[in-house]
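Reading through the structure tokens given below for one structure.
With one protein chain withheld, the remaining protein chains of the complex are depicted in position.
After this line comes chain A, so read on.
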Amino acid sequence: MFGSTGFGGSSFMGSNVVTAPTNHNPMKDFEVVSPPDESISCLEFSPASIPQNFLIAGSWDNHDGSKVFMAGCDKMAKCWDLNSNQSIQVAAHDAPIKTCHWIKSHNYSCLMTGSWDKTLKFWDLRQQSPILTINLPERCYCADVEYPVAVVSTASRHLLVYQLENTPSEAKRIESPLKYQHRCVSIFKDKKGMPTGFALGSIEGRVAIQYITPSNPKDNFTFKCHRSNGTNQQYQDIYAVNDIKFHPVHGTLATAGSDGRFSFWDKDSRTKLKTSEQMEQSITACCFNRDGQIFAYAVSYDWSKGHEFNNPQKKNYIFLHSCYEEMKPRQKS
């Protein structure tokens, strides 16, 4: 965990050889100093209430940006108070916690944690026990919250939608539009700013755009991404989609792949806006800052090829990419 306002790091200019990406920063983006030694599992920018851009690997307390929540394999979630620089345990599960999100409602605020112990728990920080426990059909793999909606996806391709008003409750279960393991999910909003659907990524290099209540079933669709042409031309290499995030202003989306690339997409015109160069390792997490000027992405090993390809000597990076213009939606012709 760290916070940094520094934009530093020299840009290493690799040669123009086409083979291996010797250049660790092919996009010539700003490089964050002192990135974590371990793989980066998630990134979040600070809320708008803080004038400077602080970046952490965890989750912010959206309210005033004074607290950061971190959850992990020690089966605990902790709240780190940035002012006092102290952290306390606020949540516990029987197995590693995969997701944590802060929920701010009219009448309550709480932390939502999803775990491999097949439960979703809601925590009022002042109490020891969760204020609500919801059983999941399987281990929690990914989740997203955009009040008043939460979407949770588990192992075995389950998709659950919760409404968060008054007290969180399950709103519906959606049949998965994808055939393989789900990996990441991100809610998008309609023109009025109400959450209306989500993007779901799988290990099969595919993303599904799904409306929670579609006016037309054809509104839902899937597209392939993070595929490349293998040397065997007949078959593409298939990479997992590690993270998906929506641009806070334009509503276009970014996907981060196990292939070490990120791509920008416009789901309304169903077009690809851009694909990046290939990084030295997979991109494990990404996010936008609050005004949509900066796209941050983390380059580290995602374990997609097992322990044999884990190289602790390899440095991890977090890059900041100026994205406002690139992510503008395409005009529908």
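Please note the rule applied: contacts are C-beta pairs under 8 Å (C-beta built on N, C-alpha and C of every residue); 3 or more make two chains touch, one makes a residue touch a chain; residues count from 1.
Here is the rule we use: contacts and distances are computed from a predicted model.
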> When you check the chain that is not on display against UniProt, which of "Nucleoporin NUP42", "Phospholipid-transporting ATPase", "RalBP1-associated Eps domain-containing protein 2 isoform X3" or "CST complex subunit TEN1" does it turn out to be?
Replying inline: "Nucleoporin NUP42"
>> With the missing chain put back, one of A:Met27, A:Leu125 or A:Ile212 would touch it. Which one?
In response: A:Leu125
> Taking the full complex into account, what residues of chain A touch the chain not shown?
Replying inline: 19-21, 36-38, 41, 73, 75-76, 80, 84-92, 94-96, 98, 116-118, 125-126, 128-129, 138-139, 141, 155-157, 175-177, 179-181, 183, 203-205, 227, 230-232, 234-238, 240, 260, 278-281, 301-312
